[in-house]
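Shown here is a partial selection of chains from the complex, left in place.
Which chain is which? They are A and B, in the order written, and residues in each are numbered from 1.
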């Protein structure tokens, strides 16, 4: 198989013309699209409808090009969008394509696979049941990607369902026992269940450690490669698994690093080093250029998972994110950590997602990047 | 004269006990305080009352220690606070003290002076008249600091008055011609007038370039060291001027760098280099430490002025800060650029102020830091 990655700036969820134009120019074949991950300009919270809007718009476009009804497109292709492009960030999509190709060069190359859990019952959301289903789906995706060693998995994006306030209220009224007393809590627990599912599948935690009582409690349990979101627009967990495989053909490879805390800029430099990229080149050669013509960055996509430290401190100093009644903590932390990544990577098209509970070290998170493979003679 | 600088974390504007304790421990003499600059946990916009609250609280404390009525303290000492500790930032104050001391070591050392313009009439705010008064006050402050060469001035913090919606409405009703049709615009124009005043005093622009028509229009005109804020709580421009002088005694010196845009991380590394500080030491040795015990950073204070690029682009990519109806652009940009500075300097106590119109390059801003002087044998 051959993998390819396309990044497109998309400021309005109702205007997918940049993808239409890329298709028309022959840059990508819509029939080969297997997943789309992106940032939308909403608030990234329960009432963010930009995710659903962009999904509908993209499915309509891909459907027109492939003669498949847009509702079927949504069922087949994971569209995983995180709302909130706070600060310097740019709304954009990263389109993942795969097609048959037997000409692997034998070097570690980006491998891509997707999987879905069955539809989740309301009472399964945010609990072990969701995690178990997720783990099974991750195993399926690893198989599909042809990756045997969990160490070759560098990123597992999961989008799962959550409950709205009215669904929670309706459940309570009908005696149904659901997890989380409000919408925010439900979103968080869904992310945790997804993360634990990934961790279980990759051997980061054992099944007997996976208990409802550990959710949002035992933060020593986490996945180092899971990036989980939740939203009202899905009913099952959708999984996009990325890793490296010597069996795949393609121009890109992937790596990741844990972030110890929200200021862990070292993780970004180490990640560039893993990908054999020079930090100096990045930070010096991409000067302000408002005409849009600039040399292309060797980093094709970057994914950051982060959180507002729930202990209220960063390196011993208090932050105010958890007490702000006007700006949700997720909008705070995305804007902050997204800016650090954008500054080091010299690109504002960073996928940054808040809510890193049990995803990377407590109070920190994970940073992942896809870059062009180095020239063969630079290969480590 | 001897300069000293004290940085204190202060999360609640009504609780100034950290300063009270520092005074009790003898770390600083309240009678020597000449200025206080800080970040408060408000929204940093027109309806942010945390600035006035902290001013009142600090004036009460200093007044009790110096037997001067707190209202007189407010008239004598500039308290310049910027609201908004978005993202990783920490509410804090930097206290500047000066006292007579003849033992200068002859090396460039932090020099501090303050000055005030006369009270400004509503129709002067945001116009050349305010700039002219500001320029005169800056000259007075340079004289007081014993700095002759404008190149030795590294930071001029100015706080000036602005008009509220009801004041603007009242002015219109009474036929008074005031600048700016709403409170946000009035705040911006006041910052511009202050910046142009600094630029004029330091020779960065000439008086014939200083015309009302250039305000928010000709962005090639700017000051490279002005950091201007505005708020309803003052009636005149208050100025804190910082620079280096070989005549002063003290442990600190200061430097600054322009930021070309919001991602200009190079400016931060260059600033560290100017201050003869190693970036590696900073980014590696300050690991997450929630106990609060950690080695002290050699950077004692940092000041950043930044803005959401009004052209809507950062390095050719769109940002969403100017179209967000829920989060003011200033909250966006402070959180983003503040995080970049905090990550490089490994400290969340960064003074970040938005609204950098005519303060540093258009779309970028200025970063300034105060650090311990290097050991004499390292002196360049």
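By our rule, a residue touches a chain if its C-beta (ideal position, glycine included) is under 8 Å from a C-beta of that chain, and two chains touch if they have at least 3 such contacts.
Keep in mind that this is a model prediction, so the values were computed, not measured.
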For this file the homomeric complex, of which 2 subunits appear, totals 4
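Assume only the chains that are shown with their structure count from here on.
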Cα centroid separation, subunit A vs subunit B, in Å, comes to 38
As the complex stands, subunit A meets subunit B at residues 9, 11, 41, 43, 85-91, 260-266, 283-284, 286-294, 311, 313-321, 323, 326-327, 331-333, 335-340, 342-344, 346-349, 363-364
